[in-house]
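FYI, not all chains are in this one, though none of them got moved.
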Amino acid sequence: MRAAVIVLPGSNCDVDAYHVLREVVGLETDYVWHQEGDLSRYDLLVIPGGFSYGDYLRAGAIAKFSPAIQEAARAAAQGRLVLGICNGFQVLLETGLLPGAMRSNESMLFRCRFVHLRVENTDIPFTHEYKTGAVLRIPVAHGEGNYYADAETLQELQEHGQVVFRYVDETGAPTAAANPNGSLANIAGICNREGNVLGMMPHPERCAETILGSQDGRRVFTSALAWWRNKGVIGRG
Amino acid sequence: MMWEACVQVMLKPGVLDPQGETVGKALRTLGYDEVQTVRVGKVLKIKVEGADQAAVAARVEEMCRRLLANPVIEQYSFQLVKESEG
Amino acid sequence: MAERWENVGLTAEEYDRIITILGREPNDLELGLYGLMWSEHCSYKHSKIHLALFPSAGEAVLQGPGENAGVLDIGNGLGLAFRLESHNHPSAIEPYQGAATGIGGIVRDIFTMGARPIALLDSLRFGTLDEPRNRYLCSGVVSGISGYGNCLGLPTVGGEVYFDSCYRGNPLVNVLCLGLVPKDRIVRGQATGVGNPVFIVGARTGRDGIHGASLLASREFDESAEEMRPAVQVGDPFMEKLLIEACLELFETDFVVGMNDLGAAGLTSACSETAGRAGSGMELDVALVPRREEGMNPYEVMLSESQERMLVIVRQGCEDQVRQIFEKWGLEAAQIGRVTDDGLLRVRENGRLVAEVPAASLSDQAPVYDRPRRRPDYLDETSAFDIDQIPVPEEYESWLQRLLQSPNLASKEWIFGQFDYMVRTNTIVYPGGDAAVLRIKGSERGVAVSTDGNARYCYLDPHLGGAIAVAEAARNVVCTGARPAGITNCLNFGSPERPDVLWQFRQVIEGMSEACRALGTPVTGGNVSFYNETSGQAIHPTPVVGMVGLLDDISKRCTAGFKGAGDVVVLLGSNRPELGGSEYLVQRTGQVTGRPPRLDLDLERAVQETCLAGISAGLIRSAHDCAEGGLAVALAECCFLSSTDDLAPPQLPGRTPAVGVQVSLRSEMRPDALLFGESQSRILVTVKEEDVPQLEEIARSNGAPCTVLGMTGGERLMITGGPAGQQLIDLLVTELWQSWQSALEKLLGE
C-alpha cells in the first residue's frame, strides 16, 4: 500500500501524518504538493490538519480548489481510501465529499486537549480493527470543530452508519460535558456512504505511540492497511 | 470601469451562531440588556473591473456560489456600486 | 520648535556624533535611520555595558549573543537555536495583534538561523484580574498567541503567567522560540561576497509600523501612545508559515549567503546589521521594494516594520533558482540591491542617491551609556519587614484553598489549552508541570525547556531575585531529568534613565550571572525591554529566564505528578522560615514585602545533582520543584497531576487526580512558613520504599539534605507538622483540584 500526505499551503500536521504512516505503521508514504494533479498511484490519501490558506474565509474553503484535492475526489469515487484529519475533515466538507459543515467551537476558543471517543461504526476500512463501542483517548486541537448538518442529513448519516466517532465521557456516554466544541449529536467523525472516505476532527496521528500518552489512534491507520491487504475485505482485529 | 461589490455572508437562520451568541452574551454582561439576539456574518468589499453592470453582477454571483459562501450553512447577498473614476 | 534630532528621539550629543561620523550634516532620511538604529530598542545603548557581564562562553555554545538567536550543540550533529523576546508595548495597545506579531517576530529570529522552529513558550504578566482591562488584555494576548502560533503549526509547550498590580497598564508579553538546525548549516545574518544580490521576500511593505516597535519600546509609555495607534500591525500567520517553509527549502540548497529577518527598524536594521556584521557594505534601491501602498517615500520604505518579511543575501548566479523556490510557495522575492565592499549603506530611489552612511555606524556604533545607578529607598522599608508582626493564622486549610485559587498559583490550563501544544508530535511532557520535554525524532534525546522569573523577589532584592530566576528555571528542567544547558533571557524594566531602575537592572544581571556560572549554563542571547512604566510608575524588575536542558535518554524522563499509591515522598533540600515576597504574604497583607528566600548556589547544585542522579538511576518516579505557594502547594500539585500509569506519561493536563498523600513535617518553624514559605533549592520526589536508602546515599554523596516526609495514597491531602506536630491540612484532593483547575476559567472565561 502506498500513502500520500497532501501538503496544502498552511498544512502543518503533514509531518505528523507522515511520521505515523512511515515510521509507526511502516507504510510507503510520500508528501505530495497540492499542485500535483495525478495521484493515481496512491491507495490512501491523507489530508492532514493545519490551517490551509490560513483558514481565512472558512476553514478548508480555498483548499478545495487545489488539484490534489480534486484528485482526492477521484480517488474516493474509485473506492480508494481518503482520510481527512482536522483541517482535512474541514476540506472534505467544503468539497462536498462528506456532508455538513463546520462552525466555530461553541466557546469561540481554540481547544487542545485529550477527549474520549466512542467508535460507532467498525465496518469501514478505517475502523474495523476496533471493537464496536470502544472508547478511545485521543487529542483534539481546533477552533472550528462544531459540526453541523441539517436534520435530514443527520438522519441519513445515522441511518447509514456514517457517524463513525462520537465524543463521549470516560464511561462512553455522549454527554454535553464530553463535547469539546458543541458539535451536533456529539459527532467527531463521519464517513461517506461507502465508508472509504473518513473525516474526523480528533488527531489519531497524535496518539499512535505510547510516548505521546495514548496509542488509541493507531488502528485508524493499521485498519486501513489491513483492509488494503485483504483486498477490500474487512477482517476483524 | 471600477465597481465595488459589497458581499454579505450570514449563517442561515436556524443555524446556531456561536459567535453571535458570544457577542450577545458579552453585550448583556456589559449592561446592554436591550440586546435580544446577535448574528455575526462576514462582509467582503471586492473591487472589480468590468464594463457592464449585469455582467459584473453575474461574475460576483458566481464568486459567491463557488467560494465566498458555503451553501450548507450560509446565505449571501450583495450590492454593486460604481466607483468614482480615479 | 523641536530641534532636528529631537524629532527622531536623539540628543544633541548624539547628533554631533553623527556629524563626526559623516563629516557633514545628515539629510532627513539619514537622520531618520540613525534615530531608529540608535534608539534604545535597536542599539541597547543603556544596557550594553551591563549585558557584557553575562557569561556567554561554553563548550556547547555554537552561537552566542550577537546573532538573531543563540545556538547550543545538543549532540547528534544538531544545534538548538533559541531566543526569548518581548512584545510588551504593542500588546498593551492591541493585545491580540501585539502578541501575535510577537510570535511572528521570534519565529523569524529562529528560522533566520537556518533552524526549523519546533516549539514556543510564552511568559506573561498582567495587572490583577479584578479589573476588566486586565482581563481583556490577558484573554486578548492568549488568543493572539493561540491564533498565530497554532496556525504556524508550532506547539506552545509552556510558559508562565503572573498577575500583579505593578503590571497594570504595562503588561509583559515575552515569547520564546526553539528551533533545530544541523550544526554545519547554521545560517548567519551576514552580507558577504561583493556583488551578491540582496532580496526582500515575503509580505509587501506597507506604512504599518513606522516608528512601531522600536520607538514604542524606547519611550516612556503614556497617553501619547494613543496617537501611535496606526503603528499597530496585523500579523499574517499564513504568510509566515509559507515563509518558513520556503526559507527552509532554500537552506537545503547552497544558494544562500546570509539572511536576516525584518523586525524592528525594518530594512534599515536588516541591511545595516548584515553589512555591519560582515564588515561589508550594501547598496539598495527602495523603488524595487514591493509595496502594499502607493506613494511611499524612501523614509517610509526604509523604516516600515511590516511583518512577515525577510532579507536574503544570495550567491550571485542563483537568482532564478531562488525566485523559483519562493514562487512555489506563492511568495514574492524581489532583488533590491547588492553587497558592496566599501562599508557603506547606500540607499537609492530609482537610481538617485538618497542616503549614504557607514553601515556599521548604524548597527554598532551607537553611543554606549553608563548612566548613574542608585539603590532605591523602598528597600530599607521592605527589608526591615518583620514576619512576627503577622500573627499565625487560626487554621491553614482555608489558606491553602485560597492560595490554590489565586490566579498566580491556579492551573494554567485555561491558557495553555488554547495553544496546540501537541502538533509536530514531539511534546512528550505536556505543559502543566515543571518543564516541557520535546523529543528529537530519530534519536534517544530530548530537550526540556522552561521559562521562569519571579519579579517580586527581584523587587525585594534584585541580585537575589536574578539568581533565583536562573536557579528555579534550572530546577524545573532538572525535575524532568534533563541537565540544564544554557539560557536565553528577557529583561523587562522601567526607564533606564532612572538611577534606581538602572541599579535594579545591574543587580539582576549580576545575580543571574552568578547563578549561571554556578550552574554551568551560559547565556546565549536575550532581549531587553525598558520603559515599562506608566505615569512614572515602573513595573517590578522582571527578568525572564528561558532555560533549556538536555536529556540523553528520553525513556528516563520524569514528571511532577505522583505515580500511584504507596510511594515514599522525599524532600531534597530543606525548609527555612522564609515568607518574604511569598504569594501567601501578598494574600495576607496585600503587600510585596520582606526579604526573598535565600539562595545557596552550592546547595542548589547539590539538590539538582541528586535529583538528576536519582532520575537517571531510575529511582525517582516523580519530581516537582517547590516554588510559589511553598511546600503545601507543591504537594497539592503533585496530587493534582498524579496518575496511575506505569509508563512515564507525558502527564495529560486536566485529568482527575489519582492519589492523595500523607506527610508529616517535623519542625520548630511557624506552620504558615513551613507550609507556604518559598525557600529555594527544594524538590519533592517520590521513590519506591525499597529505594529510599539508595536515594539517601546519592543525596549524601552530593551533600544534599534529604528527608522522608510521608507516603502517597488515599484520596486526601494530609499534612501534620509544626512545633506540636498537629494536623495542619486534611482535605479531599478532588475538591481542592476542582477549585484549582477552574479558577482561571472562572476569572477569564466570562
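General remarks:
Per-chain numbering from 1; labels A, B and C assigned in written order.
Definition applied: a contact is a pair of C-beta atoms (placed from the backbone, for glycine too) under 8 Å apart; a residue touches a chain by one contact, two chains touch by 3 or more.
Here the structure is a predicted model, which means the values were calculated and not measured.
Whole-complex chain count, expressed with the shown labels: A x1, B x2, C x1.
Rule of thumb we're sticking to: only the chains that are shown with their structure count from here on.
Centroids of chain B and chain C (each the mean of its C-alpha atoms) stand 41 Å apart.
One finds 36 Å separating the Cα centroids of chain A and chain C. The mean-CA centres of chain A and chain B are about 30 angstrom from one another, to the nearest whole unit.
Residues of chain A found to touch two or more other chains are absent. Contact with two or more other chains is made by no residue of chain C.
Contacts from chain B toward chain A in the complex involve residues 11, 15-19, 21-22, 42, 67-68, 70, 72-73. For chain A in complex with chain C, the residues that touch the partner chain are 9-13, 15-16, 19-20, 23, 33, 49-51, 53-56, 109-114, 139, 141, 143, 203, 205-206, 209-213. Those residues of chain C that touch chain A in the complex are listed here as 143, 146-147, 150-153, 236-239, 241-242, 328-330, 413, 416-425, 427-428, 430, 439, 441, 554, 647, 649-650, 652-655.
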